[in-house]
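Missing here: one protein chain of the complex. Every other protein chain is in place.
By written order: A, B and C. Residues from 1 in each chain.
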Amino acid sequence: MLKVLFFARVRETLDCAQLELPWSEQVARLDALQDSLCAQHGARWREVLEEDNMIRAVNQVVVQGDCALADGDEVAFFPPVTGG
Amino acid sequence: MLKVLFFARVRETLDCAQLELPWSEQVARLDALQDSLCAQHGARWREVLEEDNMIRAVNQVVVQGDCALADGDEVAFFPPVTGG
Amino acid sequence: MGAARTSVLVQEAEFDVAALQRGLLRGDAAEGAVATFTGYVRCDNEQRSVSSMRLEHYPGMTESSIEQILDEACRRWPLLATSVVHRVGLLQPGDPVVWVGAASAHREAAFEACEFIMDYLKTRAPFWKKETGPAGEHWVAPRSSDDARARRWRGGVA
Partner (left out) sequence: MGAARTSVLVQEAEFDVAALQRGLLRGDAAEGAVATFTGYVRCDNEQRSVSSMRLEHYPGMTESSIEQILDEACRRWPLLATSVVHRVGLLQPGDPVVWVGAASAHREAAFEACEFIMDYLKTRAPFWKKETGPAGEHWVAPRSSDDARARRWRGGVA
């Protein structure tokens, strides 16, 4: 299983805080997972998730570029942070 | 009248916290006042007041070099500050 | 001097700056210097009037990302203790949002570490602010000046 989380403006725009999907070879990498989500949910998702400043984290660590995903991983999509 | 104050190590070494002396043309400048104090109180005073890092203030403002003194002025001699 | 103590709290409740500052002290008078920073919700932000602010975060990642920032600060400076409290949920103008404290023997380390931690919090910890004002709700955009401040530290100790 992969757990996918969305935060802040991304969560609101997609109207989705969290989803789960089974791990498979088709979603064994981060870019592939993102493509799969966009293909499944449509153009609005692609527009949001492909934004230039979108941040992606795997297991609560920000990743730059693509990376492998293992069964049980937690993936998150969120906009630039604005705390403090 | 001139009021002369000594602080911290200077006060302790000279065993004098404060003295007053009448204003006159002979003590109308800071260097002249210092010379007069040293002449009156002896070599120990000269040694202390002529230390390289001695700080002199007139009317509670640090002065660099010599300056004029007026009747009623407050003069202070003290070592480098160490608060904070 | 042993390992520096670190503490991270993410909470809805208001915090007590005096208690937080006491919590930095070991009790053996090794600390000569404590620098602190408190961030507050302002009544206006970039010319927009603010009536309330909601802070969202990423539970779990928030705490671990702040702990990483504190560990990095402890590697860079000779700290005795450092601590962060960050509030989440609904806040009003004037409410304190974040507190950072750093204790060291000397002030240079305390000041620099405190500033470093704030700069990294602003750019690395997963919090998001949503303002409410006369024009409705509004996700706060990141400030490029925050990125610039965080980049100052990349070359090591300033």
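Things to note:
Quick note on the criterion: a residue touches a chain if its C-beta (ideal position, glycine included) is under 8 Å from a C-beta of that chain, and two chains touch if they have at least 3 such contacts.
As the structure is a prediction and not an experimental result, all values here were calculated from the model.
Taking every chain of the complex into account, the chain not shown here touches B, C.
One of C:6, C:21 or C:64 touches the chain omitted from the figure, and that residue is C:21. The omitted chain makes contact with just one of the residues C:23, C:60 or C:93: C:93. By the touch criterion stated above, the residues of chain B touching the omitted chain are 5, 7-9, 57, 60-62, 76, 78-84. The chain not shown here touches chain C at positions 16-18, 21, 25, 27-43, 93-94, 105, 107-108, 110-111, 114-115, 118, 145, 149.
Going forward, only the chains that are shown with their structure count from here on.
In whole angstrom, the spacing between the mean C-alpha positions of chain A and chain B is 74.
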